[in-house]
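One chain of protein is taken out of this complex; the other chains stay put.
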Amino acid sequence: MAKPSTSSKFTITLGLLFLAWLTGMLFLALIYSPAHPEQQESVRLMYIHLPSIAVAYTAFFLTFIGSVLYLAKKSIFWDLVAASAAEIGVLFCTVLLFSGMLWGKKTWGIYWDWEDPQLLSTAVMYVVYIGYLGLRRMDLTAEAISLRSAIVGILGIGTVIVVHYAVKWWRSGHQDRTIDPEKLATGTTEGIFQINDRYLFTTVWAIATFMALGLWLLVHRFRVAWLERQLAEIDVEEAIELRRQESAAYIGSER
Amino acid sequence: MFRDAWLIAKKDIRIELSSKVIFAQVLPFSLLFVVLAGMVVTTDFVTKGAESRNVLEQVAPAVFWIIATFAAIMALGRSQAVESSNGNLDALRMAGLDPAGIFLGKAAAVFIQLLALELIVGFAAFTLYGVPLASVGLLAATVLATTLAVASSGMVYAAVAAGTTTRETFVPLLILPVLLPVLLAATRATESALFGVSGGWNWSAALFLFSLLYVGIGMLTFDVLMEES
Amino acid sequence: MGWDFVIIGYVLAGLLFLTYSVTLLRKGRALAARVPEDKRTFLD
Partner (left out) sequence: MSSQDSTNDKTDVVELQNAVALINRFPALSGVDLRFEAGEICHLCGPNGAGKTTLLRLLAGLLPLHSGSATVFGYDTSSRFDRRHLRRVAGLLAHESFLYDELSVEENLQFWAKAHRGDYRTGRNILKSVGIGSRLASVPVRGLSAGQKRKVSLAIFVCRRPRLWLLDEPHASLDEKGRDFVDKLLLRAVEFGSTVVFASHNHERSSAIATKTISLVGGQVHEEAEQETAIKEVKDVS
């Protein structure tokens, strides 16, 4: 530990563990797992898509928890947890969206399916939390940012749920398409596991791997946020000192 | 609380009556949009179920509510700008008005302005696009519920960004995802009111519930949102 | 069939995570160097 950094024994262990798991995951996903009879090789995209969903949802849920606890306890710790989790969530949501689009193109022949409530509510979720991250950079006092983003962090989850059901009911009024993508999606996942438990094993492994990555990133992101907070305080102390000197200099010049 | 709400609402309406920003700027813009959409969208016929309608007729509810959403964002921006130009937000804080009352008042003023605007734009759009009207009652209920939902939820998110320098560009980013379910429900309910498809009342009721929810949220959170920025 | 998109997907995801992690670690180092040791308690 020569140079100061955000690493600790915990993150280094977790990081090494992740790298080991990642090696295993790549082997499982690209070699061990056979091609799917219907989806063929593109089933391998599922091994980054599904774990991203798991991490993104967990992260946004953590933002929600952090926001609630911040409002309840006024603790900066939970405020920073909420902020860090939102950023990690947006990162994994990016992976989730483009891996899903690639998979959709190969399987359904389209990048984007407007009939799928899951897809649309995920897109809304993405925008909501990008807005949340934008709010955290606003030119307000630290306390105002924490309070307002806690409100958005709590309402954010609600928005995603409401959008999900709204889209679902909205689309249900339309006539059925020849292939219902939702059925197809769930159908094939069930199919995957029925046909070959190698798919299931790989998926579970990949989820564990991504969760480890998510946690590792979260811890580091939190520490960066924490350091930024400390640094801001130090800067303020310095600024106060400077301002006092300014006052002393003025008095000196007067005499 | 209601005294404060009434005071604020009256003041905001009076400001609109003398400055006419919504009616001299947002309204013409919205009407222009109605005409543009009519020119751009094809009038080819589509078959949907047993019925056959032209595309313009079919998309009229969606077009109308998209225009209304844009108008709402402008009205909300205006509602915030009025308070920030001469530091009036600080004066409101000093006055010690009930935050819930301020929320209700400002949301009510936006509600009334939007409602008036939608009546004119809606009349123009549905006449020009030549749509039928199956149920006046449902249409009225939908417009009321939607406008209430837009005004209440929009006011909450407009206040989240209040006091920041990049407010004008930031507010739409915050508001649009929230307005998406409102837009969907309003479009479906309006389709139902115009073409006589069933299910419209459920959508109106859902919109009404949504707006009640946001009225509650606004009354609870304005306390925090009105604090020092 | 489908290997092309699989490779694109994996490479993009890998690059994204790698860039983010490296940026985060470097930022952490830069910040940690400026914060005195007694304020670097991380609560873990």
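Read from first to last, the chains carry the letters A, B and C; within each, the first residue is number 1.
In this text, a residue touches a chain if its C-beta (ideal position, glycine included) is under 8 Å from a C-beta of that chain, and two chains touch if they have at least 3 such contacts.
This is a predicted model, so every value here is computed, not measured.
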Missing chain: touched chains present in the view: A, B
Residue touching the undisplayed chain, where the options are B:27, B:63 or B:82: B:82
Where the unshown chain meets subunit B, residue by residue: 4, 7, 11, 14-15, 18-19, 82, 85-88, 90-97, 227-228
Subunit A residues touching the omitted chain (full complex): 139, 141, 143, 232, 235-236, 239-240, 243-251
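Throughout what follows, only the chains that are shown with their structure count from here on.
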Whole-Å separation of chain centres (CA-atom averages), subunit A against subunit B: 31
Rounded Å distance, subunit A centre to subunit C centre (Cα mean): 13
Subunit B: positions in contact with at least two other chains: none
Residue list for subunit A, restricted to those that touch at least two other chains: none
Of all residues in subunit A, those that touch subunit C in their complex: 3-8, 10, 30, 35, 39-45, 48, 52, 77, 91, 94-95, 98-99, 102-103, 105-106, 213, 217, 219-221, 223-224, 226-228, 230-231, 234
Subunit B residues within the subunit A interface of the complex: 48-49, 156, 160-161, 163-166, 170, 173-174, 176-178, 180-181, 184-185, 188, 197, 199, 206, 210, 217, 221, 224-225, 227-229
Of subunit A, residues touching subunit B in the complex: 124, 127-128, 130-131, 134-135, 138-141, 143-144, 147-148, 151-152, 155, 159, 162-163, 166-167, 170, 173, 175
